[in-house]
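The structure under discussion is supplied below as structure tokens; questions concerning it will follow.
One chain of protein is taken out of this complex; the other chains stay put.
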Amino acid sequence: MEDQMRQPQASPEVRARIQASFDRQGLMRHLGARIVHIAAGCVRIVLPSRPEVTQQHGYVHAGASSAIADSAGGYAAFTLAPENTSVLTVEYKINLLAPAEGDHIEAVGTVLRSGRTLAVCQLEVFGVQDGHRSLVATGQQTLMFVKERAEQPDDQR
Amino acid sequence: MEDQMRQPQASPEVRARIQASFDRQGLMRHLGARIVHIAAGCVRIVLPSRPEVTQQHGYVHAGASSAIADSAGGYAAFTLAPENTSVLTVEYKINLLAPAEGDHIEAVGTVLRSGRTLAVCQLEVFGVQDGHRSLVATGQQTLMFVKERAEQPDDQR
Amino acid sequence: MEDQMRQPQASPEVRARIQASFDRQGLMRHLGARIVHIAAGCVRIVLPSRPEVTQQHGYVHAGASSAIADSAGGYAAFTLAPENTSVLTVEYKINLLAPAEGDHIEAVGTVLRSGRTLAVCQLEVFGVQDGHRSLVATGQQTLMFVKERAEQPDDQR
Partner (left out) sequence: MEDQMRQPQASPEVRARIQASFDRQGLMRHLGARIVHIAAGCVRIVLPSRPEVTQQHGYVHAGASSAIADSAGGYAAFTLAPENTSVLTVEYKINLLAPAEGDHIEAVGTVLRSGRTLAVCQLEVFGVQDGHRSLVATGQQTLMFVKERAEQPDDQR
């Protein structure tokens, strides 16, 4: 995983398009999530722990973990998408391995296979406390590339 | 589905325990979700559409849909759980069938099988506009029953 | 489910194309599976119990249940496919609810949503003993429609 930290960032243009799309996701802003790394085929999103994202035991809610994991996978696929293409999540499956606790959680979406129409991503969610990372959820996601309509020239994902 | 509306509500005690657990989920409150029906083996949760829960195209974010679907399934299993038992989501899989749009979305969790250790739920998410319901996501969820520890006597889910 | 028995069969042409494709599946023949009903959007496949399809406890192996469930869903989607189109399984998820036992097992694939590129099916597997049906597995499957290449004019699925 730490190797992924060292992956070279995607081009400034790709990063700008992803950041602009992310900034339009009201949910990500409302949750307090932010993108921390955009490499070709791998995107990482961080969510600080706070009462607004918890489940009934005080851990980060699986829905919040899944939301940032889904977005991380979607943008990871987007880094490999053809020009003028949006990415839609077709489906995903996630196993919750341990309570999501820590200062923050971090979702890593990594493209396993990218084709003409579909992509498949691995999703991982880590709880991070004082720099120590622990895997709390793991998943698998299928995405579809969709040609942008001319009316939505600025629609990145 | 409308038949589910007519399902008899669970006992006042079960409903009170579920509502109390739900009220402790910071994420549900932060999203603006509320439980609208608690029957034995079937729970329905509603989320009004608003900018705070959108993805980049203005539809309800898959992460928000998944969050209320996960909670609906979890509480549906809880209605059938043995005394002094919590319910944990082991995993779920969800297919996003159509953009989640409407005045609000509604998640329905329905127990398909409930055993001694595990339960399996069907998850459905509908977009609702002017009373018209349209299926936007469908999923399947595995949950585990866990004995409450004595230190957590008030911990319902 | 019994209602599905009464669903009108698909057209003779569709049934013939599906049967021909099924007959080319070496695995279905090797397992001893056969198609028993082809309706628009719903296909049923039966597998007799015998030692060649068991797991270590003598029940039907999850792999055999999954194989006929996958084929049932694939052909269900095929009944709704555009002309000159093949159907590929993108992914599926299956929960094994109970030991698969009985005289035979029966898989039912039912299309939940069929679009231009993708279809989503519900998968159910029943153990059948003396006419009594019991749900032993339930799943969800994503399929893709692929244009036939001219070189494969007789390739139905």
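Letters A, B and C mark the chains in the order given here, with residues in each chain numbered from 1 onward.
Operating definition for what follows: a contact is a pair of C-beta atoms (placed from the backbone, for glycine too) under 8 Å apart; a residue touches a chain by one contact, two chains touch by 3 or more.
Nothing here was measured: the structure is a model prediction, and the numbers come from that model.
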Interface partners of the hidden chain - shown chains only, full complex considered: A, B, C
Touch criterion as defined above, residue of C:I68, C:A81, C:C121 or C:V136 at the omitted chain: C:I68
Of B:A40, B:A98 or B:L118, the one touching the omitted chain in the full complex: B:L118
Subunit B residues touching the omitted chain (full complex): 90-91, 93, 117-118, 120, 140, 142, 144
Residues in subunit A touching the chain absent from view: 93, 95, 97-98, 112-113, 120, 122, 135, 138-140, 142
Missing-partner contacts on subunit C, residue numbers: 21-22, 24-31, 50-57, 61-64, 66-68, 70-71, 88-96, 155-157
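Everything below uses one rule, namely that only the chains that are shown with their structure count from here on.
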Same-residue or different-residue interface between subunit A and subunit B, half as cut-off: same
Centre-of-Cα separation between subunit C and subunit B, whole angstrom: 30
Whole-Å separation of chain centres (CA-atom averages), subunit A against subunit C: 34
Where subunit A touches two or more other chains, by residue: 90-91, 93
